[in-house]
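One protein chain is absent from this view; the other protein chains keep their places.
Let's look at chain A:
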Amino acid sequence: MLFKISISGIKARWKDYLVLFSGMIITTAIFYMFEAISTNNKFTTSSPIGQNAKIVFIFGSILLAIITLVYVFYANNFLMSMREHDYGLFMMLGAKSGVISKLIIIETLAIGLISTVVGIIIGIGFTQVLSSFLASLIHMSLTHFSAFYMPAVIATIVLFAILFLIAGFLNARTFTKTSALQLLRSDQQSDWKQPKALTLATQAIAGVALLAGGYYAMYDIQQLKVMAIPIALVTIVLGTYFVFNSFFVMLLQAFQRSSISHSGLNSFTLAQLKFRIRDYTKILSVVSLLFALALGAITVGTGFQRMVPKLASGNGYYSVAITNPNYEMHSLVGQIKDKVTVTYQQKVDPQAKRVYYRRDQLKEQPLKYAAFVSRKTLASKTFTAKPSQFKHSDSPAYQELWGLQKPTIKAYQIKVVGQQAFNRVNAKTNQLLMVRANDMDAAAAPLTKITNLQTKQYGYQNGEQVGGSFTLYQSFKSIFGSLEFMGIFLGIAFLAMLASCLMFKILSGAASDKIRFDMLNKIGTRRSVLNRSIITQILVLFALPGILGILDVAFGLQMFAKGGLLMGGAYQTFGVTTAGFLVLYLIYFIVTVLIYSRIVVPKTKVER
């Protein structure tokens, strides 16, 4: 009997359940996808930076699991806010608490089971699409990768089974510990407490000061060195909390005292917000911090990617060097549009362990080498080598030429000699063709083919031992490519979950707000005024953590800009990334407004 009532209760609110389900399903899908990519050996070991990527991915999935926990908690609260009344009624009717507990646990687990299964199926689809995108990003072929990966399925099921079991038992406990009357009237209670003025002021000042201190620490990383990071972490976390708990409350109080509070529903809107913000302090702080983390991850990830050509060309002037190029090699070189080429004759004496070059050739077509002139902007300069510079093996010119030779002769000493001396060396003459592609991104395809051919030719497992800055370009690309992917992926996953948490937190309060909106409707509030009040309230709750998060990142990037990690590239992608982020966030905002309005705004009873 109770079971039947329970089902009909769910039917009556199926739209709210739909929201709950879609949120849970997306969460599960994201978690599965992350597990499938990070734990899948085929994926991580076929990349040259396999182990590094694995650590980054494991770190990512731990963070993701923590956020999932928070998410399930809020989604569950939303669920229970919908069910409180029904269960209260059952208890009123004399249902035993054991029966109620059983019902609650069954309901929670059923929701968990359905969303986990559907989530994994959708997650497999996501994985298929995203893994090929990742592979193309880091120039990697994924021949044996399959989106369905059993260990990932198991990991996802285990995590969600644990989470829902905990949620189910916690729900059952809360219900059996609260009296039926309290449950029935739960939507009529208010926990509004007027905060003390002095505490508010102290916290507000402390909050702003702490935030400012944190931002300054990141800005002044050159002075503070490594200390900047822990200082910023502590001050920003505390500062964010205090700012939400008091600074914004004081700001709202100031508005309340001003004349704008007298018109329309402003007094109600301001009061709702003031009340909400203190109730929401924890979630708003977490949303703001993780928003920053996610946005930061994407910005830094994409920022690094943009640095690759600069980094690589500062490390060497020539992109590739080919010893005795054949027809195939020549035609590949021909495919490179904007380039500089130089060919030197070379003789190798294996007995003396020497490699000879002609002085006249080095004079006519001098070797060029690159060096960084500014660590900050990553600007590099090209120098022209005089033949005399090859006397010392530690000179940059010597190092450049040495690096461009084929791997088998790298142990030999370079000798620059006159033409006659060169002719006297009893060895066959090699041609060393050096190619500089001025735009490595554009020339990536032929350059990759050239290095692949060379790797095959010299039998080396690792392309890095073939000379030229392109091999560096490739390995930077793969490291930063997976960093970028991580950044984008984690960023979107975090944002999706955090915005959902915020959404559920707001929606959980909708049941009790309904009474207020009902009353406002009765005393004659136009629907448009009600809607404006709703939009303002939700907009502020979404905007404040977003703005704080963006500020955090804007200052946080200083660490990368000045600390020498990202240098000039730190702010390159900040604008685009933030815009993309805001679009996603906006979608969540709109969805929240729509669902919330549907719950709280009284239905129009006009029939004609």
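Everything that follows uses one rule, which is that contacts are C-beta pairs under 8 Å (C-beta built on N, C-alpha and C of every residue); 3 or more make two chains touch, one makes a residue touch a chain; residues count from 1.
The rule we apply is simple: contacts and distances are computed from a predicted model.
Asker: Among "Acetyl-CoA C-acetyltransferase/acetyl-CoA acyltransferase", "Response regulator", "Ion-translocating oxidoreductase complex subunit B" or "Antimicrobial peptide ABC transporter ATP-binding protein", find the name that the UniProt record gives to the complex chain excluded from display.
Answerer: "Antimicrobial peptide ABC transporter ATP-binding protein"
Asker: With the full complex in mind, choose from A:529, A:584 or A:599 the residue touching the hidden chain.
Answerer: A:529
Asker: With the missing chain put back, one of A:227, A:515, A:543 or A:586 would touch it. Which one?
Answerer: Checking each option in A:227, A:515, A:543 or A:586, the one touching the absent chain turns out to be A:515.
Asker: Touching the absent chain in the whole complex: find that residue among A:263, A:351 or A:426.
Answerer: That would be A:263, which touches the missing chain.
Asker: Just to verify: which one of A:272, A:346, A:361 or A:592 makes contact with the chain not shown?
Answerer: Checking the options A:272, A:346, A:361 or A:592, the one contacting the hidden chain is A:272.
Asker: Residue by residue, what part of chain A touches the chain that was omitted?
Answerer: Per the touch rule, chain A residues meeting the hidden chain are 188, 190, 192, 194, 259, 262-268, 271-272, 274-275, 515-516, 518-529, 604-608.
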